[in-house]
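Only a single protein chain was left out; the remaining protein chains are all shown in position.
For reference, chains read A and B in written order, and residue numbers begin at 1 within each chain.
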Amino acid sequence: MCLAIPAKILKIEDNLALVDMAGVKRQADIRMVSNARVGEYVLIHAGFAIEKIGEKEAEETLQLLREII
Amino acid sequence: MKFVDEFRDRAIAERIVKKIERFDSLKVNLMEVCGTHTMVIFKQGLKGMLPKNVNLLSGPGCPVCVTSQEDIDKTIELAKDENVIIATFGDMVRVPGTNSSLEKERGNGADVRIIYSPSEALRIARENPARRVVFLAIGFETTSPLIAASLLDVQKEKIDNFYIFSSHKLIPPAMEALLESKEVRIDGFICPGHVSVTIGSNAYKFIAQKYNVPCVIGGFEPLDVLQSIYMLLKQIKEKRTEVEIEYFRAVHPEGNRIAQELIDEVFEVSDVMWRGLGTIPKSGLRLKRKFSDFDAEKEFRPKTKKSKENPDCACGEVLRGVKKPTQCKLYRKICTPEEPYGPCMVSSEGTCAAYYKYG
Partner (left out) sequence: MDPAWFLLKAHVQPITNMVKKFKDNEKKILLAHGSGGKLTHQLIKSFVKKFRNLPLAKLDDSAVLKFKGKLAFTTDSYVVDPIYFPGGDIGKLAVNGTVNDLAMVGARPLYLSAAAIIEEGFSLVELERIIDSMNRAARAAGVKIVTGDTKVVEKGGADKIFINTSGIGLIDSGVDISSKNARIGDRIILSGTIGDHGIAILSAREKFDFQTKVKSDSQPLNGIVWEILKVSKKVHALRDPTRGGLATSLNEIAEQSGVGIEIEQEKIPVEEEVKGVCEMLGFDPLYIANEGKLVAFVPQKDCAKILNVMRKNRYGKDAQIIGTVVSRHKGRVVVKTNVGGERVLDMLTGEQLPRIC
C-alpha cells in the first residue's frame, strides 16, 4: 500500500532536503526525521522522508538473513 | 541501489527457503496485510518458492481497494465541477464508481491530474488561484502524516483554494475486524512495514495478546518477506505470540513520534466504511473541526445517488481473504485490468490485478 524507497540526503535547507535515489534527484520534505544529516539514508514516501534507515541495523539484518539456523 | 539490491540476493533467498522448509509439519495461513507486500510476493514469484504447507492470504491493505463505493462516487461528482481540479495518486483514476470513473470524467473534460507527492498538489493550487484544487487523500498511516503536514503548509501559506477529500484509514482496527469475523483462520500476520514506521510495533501488541496471533513487521524486499515468513513459522512452532520486527532498520517499537503528532494535530479518529469489511469503529481519520475550511465534503457537499457495488464482484471477499480472485465469477472473464469491475483489479497492488498479471 505504501511504497517508500531509500534515498541519500545530499543537502539540507530547513525542512527540505535534496535527495538522491539511484541517481534520480528530487526534493524531499524531512520534517518527520528531525535528526537526519547529510550523507544519511532515509525512506521517501510521496516526496516526504518518513524515517531514517539505520545502516548498522541493515547490516545486522543481512547477518540474520544469512544465518543458517 | 543501496538497501535494495542487497535484499534481492538469490543465494540468501534459497537459504531462507530451506529454513522455511524445515517447518513442514505446520499447515498455516499467513496474511500479508499490505498491498505492497502482495505486489512483491507476486512480482518476485515468492509463492512458488514456498512449500505447500505455507498458504499466503492477501489482506485489506490496498487503500484504493478498500475505499467505499460511496466515496468513489463522491470523488467522481467532485470532478464534474468545472472549477475543480482533482489531484490524485495514480490508481484512483481508474476505479469504477457506480456509473463512471475519474478516467471517464477526464475524457468528458474534467481536470484530473495524477501526482506523486502532495507538494505537487499544492503547486497546482498556487498556479491556479482562480480554480479550486481537491486532493484525494487516501491511504493509511504511512500517508496521513504527510497529508497533515501539507495541510499545515496550506494553512501557513494562506492558500485558499486547496481542499482535501479525506478517506484515510487505519490498519490495526481492520486487522481486528478480520479476526473478529472469524471467517478465515489466520495463523500469523506479516504486518505492513511502512505503516509501522509511523505507528510502531506497539500498535499490534493487542493482536498478539488478545487474539494470540503472532505478528512480524516485514520490509518490502523479497528477502525481508521470506525472512518474515520464517520468523512467523518459528513463533508458531515455539508457541510464542509476539510482535517481532524484521524491518528494524526503519521500524521502532514506538514508531515515529513526529508523524504521530502531525496526524493528531490535523485529524481525529472516526468510524468509516471499508469496502468488503463494512463500517469499522474508529478505523478512519477525518479532519478536525479547526480544519473544516479545507474539507472538500463540507465545502462541495457532493451528492451521490444510491451508490451500488456490482453484486457479482467479489472484491469484498477477496479483501477479507475469504475468496481467491479465481473464485470470483467475473475474474478474467469480464473483469480485466483493461476493463475492471472492482478496485482489486485496478490497483496494481490489488489482489486480483496481481493474480491476473503474475498468476
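One rule holds in what follows: contacts are C-beta pairs under 8 Å (C-beta built on N, C-alpha and C of every residue); 3 or more make two chains touch, one makes a residue touch a chain.
Values in this document were obtained by computation on a predicted structure and should not be read as measured data.
When the full complex is taken into account, the listed residue touching the unshown chain is B:V93, out of B:I20, B:A79 or B:V93.
For the chain left out of this panel, the touching residue among B:E32, B:D111, B:D187 or B:E349 is B:E349. If you put the hidden chain back, the residue from B:I86, B:L178 or B:L223 that touches it is B:L223. Residue-level contact of chain A with the missing chain is found at 1-3, 5, 21-27, 44-47.
In the full complex, chain B touches the omitted chain through residues 1, 4, 8-10, 13-14, 35, 39, 42-49, 63-64, 89-91, 93-94, 113-117, 119-120, 123, 138-140, 142-143, 222-223, 226, 336-338, 347-349, 356-359.
To be clear about the criterion, only the chains that are shown with their structure count from here on.
One inter-chain figure worth recording: chain A and chain B are separated by 21 Å, centre to centre, where each centre is the mean of the chain's CA atoms.
Against chain A, in their complex, chain B makes its touches with residues 1-4, 6-7, 12, 15-16, 19, 34-36, 61-63, 89, 116-120, 139-140, 142-143, 145-146, 149, 192, 194-195, 197-198, 219-220, 223-224, 227, 246, 248-251, 256, 258-259, 262, 349.
If you check the complex, the residues on chain A that touch chain B are 1-6, 8, 21-22, 27, 29, 31-34, 41, 43, 45-48, 50-54, 57-58, 60-62, 64-66, 68-69.
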